[in-house]
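Every protein chain of the complex appears in place save one, which is left out.
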Amino acid sequence: MSHNVHGHPQMDVQVERKFVPKVKDLGPDVNWAQINKDVLRSLEKPRPVFWIIFFSALALFSFGVYCEVYQYQNGMGVADLNNPQVWGLYIATFIFWIGMGHSGTLLSALLHIIHADWRKPIYRYSEAMTTFTLLTAALFVMVHMGRLWEFYYVVAYPNERWTWPNFTSPLVWDATAIGTYLTSSLLFLYMGMIPDLAICRDNAKGARRALYKFLSLGWQGTDRQWGNFKVAYMTMACFLMPLAVSVHSIVSTDFAVSQNPGWHVTSFPPYFVLGALYSGCSGIITLFIVLRYVFRFEAYMTQPILNKLIKMTFAIAMVWTYLDLIEYATTWYGSDEVAKADLLYRATGDYALQFWGMIFCAMVMPFTLLIRYVRHNYTVLLIISLILNVGMWLERFQIITPTFAKSHYPWTWTAGWWPSWVQWGIVAGSFGWFTMLFMLYCKIFPSVSMYEVKEMVHEQNLEGKAMAHANPESEQAPVGLLEGGQA
Amino acid sequence: MSLSNLIQNWDSFRKRRPYEDQYKDAPYKWAMVIDLDSCIGCNACTVACYAENNLAVVGKERFGKGQAMHWIRIERYWGEGEALETEFPERGAQYLPMLCQQCEAAPCEPVCPVGATHHSPDGLNTQVYNRCVGSRYCSANCPYKVRYFNWWNYPERAWPNPLELQLNPDVTVRSKGVMEKCTFCMQRLRAGQDKAKTAGRLLADGEVLTACAQACPTSAITFGNLADKNSKVARMWKNQQVDLAKNAQDKSEEGVRGYRILEDLNTYPSIVYLERLRNFAA
Amino acid sequence: MVGGSVGYRQGFHHVDEAAGGYYGRNFRMSHAKKIFLWFLMFWMGSSLVLAEPFVQGGPIGSQTSDGYDALGPVVEQPIEFPHNRHAGDMKINCMYCHTYARRSNVSGIPRLDKCMGCHNLIEGVKDRPRIKKLFEYWENKQPIPWKKVHDLPDFVRFNHERHIQRFYFQEKRPIRETCGYCHGDVASMTTARRVKALSMGWCISCHQKDHLEKVGSSVTSHGPNDCWLCHK
Partner (left out) sequence: MSTGNMDRRDFLRVLGISGAAATLAGCGHTSIESGVEEVMSYVQPQDFVVPGIGVFYSSTCTQCGSGCGIMGKVREGRVLKLEGNPESGISGGKICGLGQAGVQAHYNPDRLHTPMMNIEGGLVPISWERANQLLDEHFGTKSSLQGEQIAFLTGGVSGHQRVVLENFLESFGSTQHVCYDAISTATGRAASKTVLGAEQPLWNFSKARLILSFGSDFLGNGVSPVYMAREFAKFRKAPRGTLIQIEPRMTLTGGNADRWYPIKPGTEGILALGIAHDLLQHPEFSGKVPQEVLDLVKNYDRDAVSEVTGIGADAVRLIAAQLWNNTPSLVVAGPAVEGHAYGFSNAAAVQLLNVILGNRGNSLEGQSEHPFPQMTPTLGSYRALAELHKKMVSGNCQALLIHGTNPVFTSPTHLEFSEAMKKVPFKVALVTHIDETAGQCDLVLPLLSAMEDFGTHIAEYQPSGVELMLQQPLMEKLYPETKGFGDILLDVLKKRKPQEYAVFPDYYSYLKAAVLKAKPVFHSDEPDEHFWETALMNGVVKWEGKPTDLEAKMVPLEVPEPHGLTTDYPFYFVPSIRPDMRDGRHAYLPWLQESPETMTTVVWDSWVEIHPKTAAQMQIKEGDVLLLQSATGSIQAKAYIFPGIQPDTVSMPLGQGHTQMGRYASGVGANPYKILDPIFDAHTGELALHATRVAIRKTGENQKVVKDEGPTNLQNGQKLVATLSADQAKLAREI
């Protein structure tokens, strides 16, 4: 029995799967009314830990703001950056955040296109994660600029100076790509929420009601609206997928088009994209566990879904590991002596700890996901997913810092350069900023897609009936059942 | 770089630079020769540069953080390989005045997001301070690491009154957040070129010198116009068998000692260094 | 405003069109380029709000008597120098007083003994308050603390010499037109006031135009296009 009810019947698969007893993604006792109730409750009364998370994020963010203001007023020098070490943690963390965003798109767009229905309870927050990580990444573009008050010079627009940005610069591509990606992600997130916002509107009072009313754009759940919605949503999804791939490819060109040893690598675009998906997936696992607990989403964020997520993460981790090893191997048997020296320096030099830390966290740790206990113990899984992301952050760190530390020109090598507290403060602040935004989002908007979970429940029920009655007609879902307007 | 400009000059933008005879019809192409056998490492050039180009004195702490602003620095090496072979540097030290190489295919230029650094018609890497947003990508991509960033707001503290009266009015004092670099004393070139243009002629060889070349007590630095085949610098390039548009030089003659640093990175620098000589019989 | 300068105003007319801003030049472009430009502008329409506004006239001040928008504020000078008397009524060449313009980057404020050279001999006006002030400065050997009216940003190098040489000496344009490109018709003002945008785009608008190389010649060329020409 395919999960796919209103699409295309896939008889052979159905036949095959008949013999595989499948755990259902959602429990049998989830009904529509319950969905609305659970999700809407998340907008009102989360567990107290929500406030702990929110306020510690706020505090972290405030510290980051303080650091940034300090840096803004005194100059970038407070970050202890110097002539070869021009980028420091800012660009490393920028890539990290950009990367984080990609999995949201993977879940919401790619899996939507291929009709993988298990994504439905978790794609909404993943998409939100994409949006907010992009916002955070965009912040780093600003933070790292020496004159951030002139940031608009990078944007192509007609102006009284008659100047244009330099279109050959990967940074301009970056700015364009991120801008497009952010806009599209935001739009995609918002579009997907419209039917749910209508539910919220119908259940809210006062200012919230006004907000939802404004945002739900008069959604009534008519056939015509559903029809248009589905087409638009699918179109967006198709548009977003290549965009996501291009964004991190472009970010990788920041390095790949440069001369620096260790950066001048042709395999960088896929390597970066996979790295992005990898860190994103582990980020989703983290948030999965957090949200599940904080908003009491146990019924929707279930073990079978998590299991699929973990499988996907593991697969991506392996491809990324492969690409990473490929990079080392090509450097090893290549003829670029400087790049070789750079690789050796990464592994044995001042930043060896970070290098081997990355190897351990991002290459070795994924294998723990093979252990059933790990997959089923949420605390352990939470820690492991965080470790994976630490590994991915270290990966970005060791792309940038050791290369600057030992570049082509020996006179300007730096030994043991280390960022100042201001950089750490801003990096920490960015985590606060993201968490704060994300938590606020979950508090204000439904972080689980109600209408799609309802679809899921309906399909599961149909499946159940199909199992019982072997009734092929059940594949045609009654349109009315998909209406989201009523509670 | 306005759009119409871009469209009009599309062909020239598309062309891979440098190419043979690129500056054949150009009035100027500034270039340099630095004779390492003449350089005695006295630092006159660096101080001259501080005086001419309003370079900030950063102080001990910031110098220690690697935030010095010397557009030209004298590097002192003890050996060529990875270890000093002898107990003592028996053949003296190796001095290298390192300044912006004004590469023809400069790695810094294409990566600047706002085009603050671009290639001027007379073959210089320009840096337009007020256009710079401070992404530092140029510096990240510069193999010679000769771009210097204003990590601090030096105008606030580097020239306490009345030191600021010494500042050269022809050179902008850079504030925090912009990249800066050697300009081949463009303010001198510009003034000279303008005068020459008014007089309806081109600059004569040696009429305008960079501050470093003018100060250098041993005249190790030769500066001039490579587009003028009769200039001293052009003759030296030819004599030393270095071609601007090549990334590997044909050295048919023996004993020529001109070379460009990190030439294999295809940067096509505008500065030729002449190998240091040592009498190994001594 | 003094009569008889109609020719100048006509002369200025096309200049002012060019100065009229960013979009003013598009009608000269080829069709394809125009479409491309419009498309680009449409595409980036949303970011237009970020553009620094191209201030055409704005709220500052009224129109000057010759019809230009006053773009700068009224600047109070230590002596209200009547340009209209000197350059307008008496038709003194601008460079008689701003003597450095043809040989230096800066046109220079006239040295004090330049003023005295004439005014020592003009008995008729010695009792006027402005002239009295002038004599006061002279007797104290004090330079007059004029205020800058056309003060370009510090990172800009504008070379008066080259512009005067090119347009006044080579192309033989009238001096009031040559100076008036950037300064407006000062001959109609008392103390100078900024009437031209003097923004980068405004400079380029002129640099991109073809100008005759010499009087009587049909060869044209446009201004240089190198960043470092004007930026220092």
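Which chain is which? They are A, B and C, in the order written, and residues in each are numbered from 1.
Here is the rule we use: a residue touches a chain if its C-beta (ideal position, glycine included) is under 8 Å from a C-beta of that chain, and two chains touch if they have at least 3 such contacts.
Bear in mind that the values here come from a model prediction, so they are computed numbers and not experimental data.
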Partner chains on view for the chain not depicted: A, B, C
Residue of B:Ala26, B:Ala68 or B:Ala105 in touch with the missing chain, whole complex considered: B:Ala68
Touching residue (missing chain; options C:Asn84, C:Asn105 or C:Ser205): C:Asn105
In subunit C, positions touching the absent partner: 72-73, 75-76, 100, 103-106, 108-113, 137-138, 141-155, 193-194, 198-199
Missing-partner contacts on subunit A, residue numbers: 337, 408-415
Hidden partner chain, residues of subunit B it touches: 36-38, 40-44, 46-48, 50-52, 54, 57-61, 63-64, 68, 70, 73-84, 87-96, 129-130, 155, 159-175, 178, 211, 214-220, 232, 235-236, 239-240, 253-257, 259, 261-262, 273, 275-282
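Rule of thumb we're sticking to: only the chains that are shown with their structure count from here on.
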Topology of the chain contact graph, where touching chains are joined (line, ring, star, complete, other): complete
Taking each chain's C-alpha mean as its centre, the one farthest from subunit C: A
Pair of chains whose C-beta contact count is the highest in the structure: A-B
Subunit B and subunit C: spacing of chain centres that average the CA atoms, whole Å: 36
Where subunit C touches two or more other chains, by residue: 40, 204
Two or more partner chains touched - positions in subunit A: 162-163
Subunit C partner contacts - residues on subunit B that touch it in the complex: 2-5, 7, 118, 120-122, 124, 126, 128-131, 170-173, 183, 186-187, 190-191, 194, 197-198
Residue ranges of subunit B in contact with subunit A within the complex: 1-3, 6, 62, 65-68, 73, 75, 77, 96, 98, 107, 110-115, 118, 131-137, 139-141, 143-145, 147-153, 176-179, 262, 265
Interface residues, subunit C side, partner subunit A - complex: 22, 40-41, 44, 47-48, 50-54, 197, 199-202, 204-205
